[in-house]
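Yeah, one chain of the complex is gone here, protein chain that is, but the others are all in their spots.
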Amino acid sequence: MPHIDPRRKKNLLSRLSRIEGQVRGISRMIEEDQYCIDVLNQISAVRSALNSVGQIMLEGHIKGCVTDAIKHDRGDASIDELMQAIRKYTF
Amino acid sequence: MPHIDPRRKKNLLSRLSRIEGQVRGISRMIEEDQYCIDVLNQISAVRSALNSVGQIMLEGHIKGCVTDAIKHDRGDASIDELMQAIRKYTF
Amino acid sequence: MPHIDPRRKKNLLSRLSRIEGQVRGISRMIEEDQYCIDVLNQISAVRSALNSVGQIMLEGHIKGCVTDAIKHDRGDASIDELMQAIRKYTF
Partner (left out) sequence: MPHIDPRRKKNLLSRLSRIEGQVRGISRMIEEDQYCIDVLNQISAVRSALNSVGQIMLEGHIKGCVTDAIKHDRGDASIDELMQAIRKYTF
């Protein structure tokens, strides 16, 4: 069973390829000695883009794997694992 | 006047090139249908790596541009700009 | 049906009462002109304490309400609502 549905997958891959380009862009900004604040703003934009990828993955995981586990009475372990992942992002 | 000193620059560029590779790795994980939680953990690792780059930039900016502005009595505008950048990361 | 089980409730209430005291402590620090960095560290401690409360609530919510909704085939709406709450903390 695939963990991510095909449409979501395509969306995620295109977001990640854009992020890769943005990271390369930050390297270029630093090489060209651009103003620190502009670099910082660009880093924060990549951070947001990455957070969106995280969110989409998280939602997919909850609607897929976690939902499945709950329906088969294996919810608790799955939710504990989920909470650990959420904690890395948030808390 | 360059905004980033050469050693710091090299350090930042090597971090960013590693981040680029990590982002590519996440794409591969998604293509190969790896477990969502593993992907989420990898995204959170990139987030941390990116935050370190942000921190290094921020410290360099304060020790360079902001310090300079303060010494030339242009501190307030520089600190307002700095606060806006910090807010994007934190608050 | 109560949303929070009694033991969790007691735990949460004692954490919140401690947080209330910590917030009052920050006011006192400011009144007494204590060093900004010490105040900032104290604010960040309260932030962490509050995040723990958020985590406990979130986990309880997923193990209670969301699990329940999923078992009764009302999972999607419940997960959408959950994602909105998570987003406020993280992303």
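The letters A, B and C name the chains in turn, as written, and every chain counts its residues from 1.
By our rule, a contact is a pair of C-beta atoms (placed from the backbone, for glycine too) under 8 Å apart; a residue touches a chain by one contact, two chains touch by 3 or more.
These numbers were taken from a predicted model, which means no experiment stands behind them.
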Touching the missing chain are B, C
Interface residues of chain C toward the undisplayed chain are 2-4, 9, 12-13, 16-17, 19-20, 23-24, 26-27, 30-31, 33-37, 39-41, 43-44, 46-47, 50-51, 53-54, 57-58, 60-61, 64-65, 81-82, 85, 88-89
Residue list for chain B contacting the dropped chain reads 48, 51-52, 54-55, 58-59, 62-63, 67, 70-71, 75-76, 79, 82-83, 86-87, 89-91
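Basically, only the chains that are shown with their structure count from here on.
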Distance between the CA centroids of chain B and chain C (whole Å) is 28
Distance between the CA centroids of chain A and chain C (whole Å) is 23
Chain A touches at least 2 other chains through residues 51, 54, 58, 82, 89
